[in-house]
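Before I ask anything, let me first share the structure, which is written out below as structure tokens.
The full complex has more chains than appear here; those shown keep their coordinates.
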Amino acid sequence: MPSQSGIRVERIPGSPRAILWLEREPVNSMTLEFWRALSNAFDALERDETVQGVIFASGLKRAVFTAGNDVTELYAPRTTRKRYREFWLTQTKFLARLLKSRLATVCAIRGACPAGGCVVALCCDYRVQTTEGTLGLNEVALGISVPKYWAELFLDRCNDRVKGESLLQRGVLIRPAEALGIGLIDEVVGEGALMASASSVMDRYLKVPPGARATTKQTIRSEFSARWESYAEEEVKGGWKMLNNPHIVKALGGVLMKLSGGKAKL
Amino acid sequence: MPSQSGIRVERIPGSPRAILWLEREPVNSMTLEFWRALSNAFDALERDETVQGVIFASGLKRAVFTAGNDVTELYAPRTTRKRYREFWLTQTKFLARLLKSRLATVCAIRGACPAGGCVVALCCDYRVQTTEGTLGLNEVALGISVPKYWAELFLDRCNDRVKGESLLQRGVLIRPAEALGIGLIDEVVGEGALMASASSVMDRYLKVPPGARATTKQTIRSEFSARWESYAEEEVKGGWKMLNNPHIVKALGGVLMKLSGGKAKL
């Protein structure tokens, strides 16, 4: 039974791992409330000393990890500066903390994984995706620019910076096989094998001493995480200004209209 | 008909793209005046709101993109500190601006592309080169060191830092196929297909919203560009000192003598 918040935590008694199920039908579109629920659930797992690893997975009916940020949170006529700020800070703090979490993190990506969902995946230690899916930061195709640290993280994870920059500039979503080739995905499997593969990878992370593993992860990632989080407030200012640009309002209005099948009232 | 400055701008009426032809016979050697003409032509295109993309190409008779900086600009007995400073600042400001330009930039490289020409190419968004060519920063082979941000850019674009460092330290020019393998070139084509390939790539960049594309490019590249440009004055000091080192004067004198077929008067 899906939880009301769209986030469900699955624990296996006696096991140091948990599964964080994203299941806000129909496409896990990420609102302020969804990010908050995700963040709170992750927080609780991180505080729980019996937990050493978390697998992120989609529990949706269709093959979608998440559709990314809910466009209503970005469409200025439908939100407020105050809510947008809260939205952006909640999301950014969660992502920056996820990046350096003491927990081993594996992202099990079933199907489509654009924008915000792609960033969640890139903050994990390992990504396994189903054969039939897409991955990337497609903001430019929607008419908005890629947030600074989303772009930096994407290029940092990508093993070919030139190709990565080209994808970002053109707002292209790529197939899992191509993402594998440039290091953005670690493993591609058939849909039936997704959770078993994620679990098998988690085994490898959980068999080493957790303290040494967590400290090494923080050594590698804490500087990036700190810069990212400390930039969030400044980013809100530029972001809100951009979202009120008439061209952007029009572009995002078009996206909303398309998503609603022409039935949105803007 | 080639222009006197060695730079010719080709516009296609009604199209948002332009071709910047480099055609200073015989090898597009880059003097102060050549960099200035290139910079001015690019500036004018960037200010023109009807232009969204620029293709750089060589219009020389032989298969050479450019031979790089004109050695007379580096050979201390043939220049002055004042001219060298002007030369270095003009070149560096152009390159740093090219790197973050709002314009989509594609470099169509016909044949040889050493040193300064390689840096122009690396500042573009995409590089397509003909099968029969060379690419690299061969300064060390000439007896001088690689400028700091040329080296950083080269290593940043290269998808294998260790191999990149080895190439720089040994001053090696590589073949397009090898450059493709380490990410320095994006596509290798037969000479007949060069301009069509460049044009086809440009199509891909021009079909996305230009504002979002340009902002994302600046997000990715403006910090590198700013550091590069702000280092130029300091680099002039070290550069001029190096160029007056008797060993370097002798080495560059030898290069000039070789280029002139033994007829240079040093």
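Before moving on, here are some points about what is shown:
Going by the order they are written in, the chains are A and B; count residues from 1 in each one.
Please note the rule applied: a contact is a pair of C-beta atoms (placed from the backbone, for glycine too) under 8 Å apart; a residue touches a chain by one contact, two chains touch by 3 or more.
Given the structure is predicted, the values throughout are model-derived calculations rather than measurements.
Taken as a whole, the complex in this structure file is built from 3 copies of one protein sequence, with 2 shown in place.
Please note the rule applied: only the chains that are shown with their structure count from here on.
Separating the CA-averaged centres of chain A and chain B is a span of 38 Å. The residues of chain B lying in touch with chain A in their complex are 104, 125-126, 156-157, 159, 183-184, 186, 204-205, 208-209, 211-213, 215-217, 219-220. By the touch criterion stated above, chain A contacts chain B in their complex at residues 139-146, 148, 151, 155, 159-163, 165-166, 168-171, 247, 251.
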